[in-house]
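As you look at this complex, bear in mind that one protein chain is not there, while each of the others sits in place.
The chains carry the letters A, B and C, assigned in the order they are written, with residues numbered from 1 in each.
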Amino acid sequence: MEMILDIVSWVLITGGVIFCLIGGYGLISLKDFYARLHAASLIDTFGVGLIFIGLMFQAGFTLVTAKLILILAFIFFTSPTATHALARAAINHDVLPEVDTEEERELVRKTKTTTQGTP
Amino acid sequence: MTDLAFPGLINYWIVFLLMMIGLYIVIAHENLIKKIVGLNVFQVSVFVFYISMAKVKGGTAPILDGTIEVFSNPLPHVLILTAIVVGVATTALGLALVVRIQESYNTIEDNEIRDIEERED
Amino acid sequence: MMFAVAAAGVVVTMIFAMARALMGPNVYNRILAVNVFGTLSVMLIAIYGFVDGRPEFLDLSIVYALINFIGTIAVTKYVTFSDMGHGDDGDPAGDI
Partner (left out) sequence: MNIEIITSDVLNVVTLLFMAVTGIAIARIRNLFAVVMLSGIYSLMGATLYVILDAVDVAFTEAAVGAGASTVLMIGTLALTSARENATGSSQAIKAAIVCTFVGIALVYASLDMPYFGDPSAPIHHHVAPRYLNDSMAEIGLPNVVTSVLASYRGYDTMGEAFVIFTAAAGVITLIGRGRREKSPSERKTDSQNIMKRKIVLRVVSKLLIPFILLFGLYVQWHGDFGPGGGFQAGVIFGAAFILYGLIYGLGTLRAALPSWVTRVILALGVLLYAGTGVVSMIKDARFLDYNVLASTPTGGQHVGILLVEFGVGMTVFAAIVTIFCAFAGRAAADVNTVSDQGGAGND
């Protein structure tokens, strides 16, 4: 039983670490701000999630697991909110994504006006 | 004593480097906000110095639970805990002074303020 | 061992985040990097609790996550308004 739990933890934590590393690599290699937001969200969701679930298997049914769940829930609420606020602030201040085609450029313009317009 | 060879004194030397970075910022830069940030850098490194002296190898946090034998020294923790809060209180006071200086002189560069003062004399 | 691997992975990712925070190129990239750095610190603290064998100090991680969120909101608000006590006074660019 102990060993099964350890193996599950290993798998989850290794997975989480790999997602963190991919996200971190994306953070420095991707070209524009919005692409980097995606890389960051990988860390905030899969990275934190998998690692914390892996830790929960090690902690067992204790207060520690409850606290881990709390932190996880907190991050799941706040991190997308912060990212949303950040992306919105960026697009309202003319930080535009790098796009290739005219069609995409049109899409960017549209998004910008809808986020900016007062209801 | 081989156990103690790493990090040995290296730990303290990096802390001294941090202190000197803080000191450098405070001396070399004219901008008052930058000076306060430098003071913060220095302050945190002094805190780190105290806390690293309190560490006992293999010990854990000084919260007793009946089973653990080796604890780190709690006294520096207490000193630094209060120092941090006082530090932010003084930082706030310093920043408030910076705001007032900006309003009176319309600049927060130390040398420009000195120039204005000299012209007034 | 497991926790050491996890801590190593998180530290390497921290290096990436730090590099992005130093490179910029604009304010938003920095804020993003600092936010990610905060999340990674939360993870590092949680993992270190297990390394140390006393994982009951997870309250700290909660504080880190909280401060990280409030910090990001404050910074975003400053970038948007250059002012922190701003309410809602009909500035169309003010919606963060």
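As a convention for this text, a contact is a pair of C-beta atoms (placed from the backbone, for glycine too) under 8 Å apart; a residue touches a chain by one contact, two chains touch by 3 or more.
What you see is a predicted model; the values in this text were computed from it and never measured.
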Touching partners, among the displayed chains, of the absent chain: A, B, C
Positions on subunit C where the hidden chain makes contact: 1, 3-4, 7, 11, 14, 18, 21-22, 24-31, 34, 37-38, 41, 44-45, 48, 51-53, 56-57, 59-60, 62-64, 66-67, 69-71, 73-75, 77-90, 93-96
Interface with the unshown chain - residue positions in subunit A: 74, 77-78, 81, 84-85, 93-95, 118-119
For subunit B, the residues touching the chain missing from this view: 1, 3-25, 27-31, 33-34, 36-38, 40-41, 44-45, 47-48, 51-65, 70-78, 80-82, 84-93, 95-100, 102-103, 106, 108-109, 112
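Following the convention adopted for this analysis, only the chains that are shown with their structure count from here on.
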Overall pattern in which the protein chains touch one another (line/ring/star/complete/other): line
Most centrally placed chain - per-chain CA mean versus overall CA mean: C
A-C against B-C, pair bridged by the larger set of C-beta contacts: A-C
Separation of subunit A from subunit B, taking each centre as the mean of its C-alpha atoms, in whole Å: 32
Inter-centroid spacing, subunit C versus subunit A (mean Cα positions, whole Å): 12
Shared-contact residues (touching 2 or more other chains) in subunit C: none
Contact footprint of subunit B on subunit C as seen in their complex: 52-54, 57
Subunit B to subunit C touching residues, read off their complex: 60-61
Residues on subunit C engaged by subunit A in the complex (per definition of touch): 2, 5-6, 8-10, 12-17, 19-20, 23, 26, 28-29, 31-33, 35-36, 39-40, 42-43, 46-47, 50, 55-56, 58-59, 61-62, 65-66, 68-69, 72-73, 76, 79-80, 90, 92-93, 95-96
